[in-house]
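Every protein chain but one is kept in place in this view of the complex.
Our next item is chain A:
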Amino acid sequence: MQNELENTIAEFQDRIIADRNLDTRTKDIPGWGMDADPENDPTYPMKHWNGADHERLNYEKAPQQPIDMEVLHSVERPGITRVFGNSTPPSGLSGAVRRYAYQFSEATATHWMTLILADRINVIEGKLSDLTHGILPNPWIERGWRAEWKHNRPAFISKAATTALLITAGLLLLKKKNKRK
């Protein structure tokens, strides 16, 4: 991974190269700038173009929020933003999986699919932590079954009945198979 071109590139050179080109090269390129048209800007009016993009990352920044917790950051940026959310830092196995995911760019499926995997692991961790704190699952409230019961009773009952039936059928089938063995 070390020798890949993106790992050997000299960083923060874009504007230096651009300015050098503007000073020296562009006048030798036939037709340079001839058809430039500031009105040809499909982002207007959402964007009030003022050239600030060409500052790249050299803009006035807020002071850094103290980094007093683990903050994962995209490899597509040089570091942590000046301000960040302090909800739920990575932890446990899901945290380890997240750390791995953040080694890959946002263009990769590895990054996002691994994060989805971490999310599902995190749900199980949440259940285990609930149990150790004596909190029992309460689907009636937490999954909104109470709301379904109140506003959508017939459909809710038939759905619950179908699910129960399927589970019973599945269990019976399993039993049969086990007997045969």
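Assume a contact is a pair of C-beta atoms (placed from the backbone, for glycine too) under 8 Å apart; a residue touches a chain by one contact, two chains touch by 3 or more; residues count from 1.
We take it that contacts and distances are computed from a predicted model.
Asks: There's a gap in the complex where one chain should be. From "ABC transporter permease", "Neutral metalloproteinase", "LutB/LldF family L-lactate oxidation iron-sulfur protein" or "Glutathione-dependent formaldehyde dehydrogenase", what does UniProt name that chain?
Replies: The missing chain's protein name, per its UniProt entry, is "Glutathione-dependent formaldehyde dehydrogenase".
Asks: Specify the residue from the set A:Pro30, A:Pro66 or A:Pro154 that touches the hidden chain.
Replies: A:Pro66
Asks: Taking the full complex into account, find the residue in A:Ser87, A:Thr132 or A:Asn178 that is in contact with the omitted chain.
Replies: A:Ser87
Asks: By the contact criterion defined above, which parts of chain A meet the unshown chain? Give residue numbers in ascending order.
Replies: 42, 45-50, 52-53, 55-57, 59-63, 65-66, 71-74, 76-77, 79-88, 90, 94, 98, 101-102, 106-109, 111-113, 115-116, 118-119, 122-123, 125-127, 130, 138-139, 141-148, 150-152
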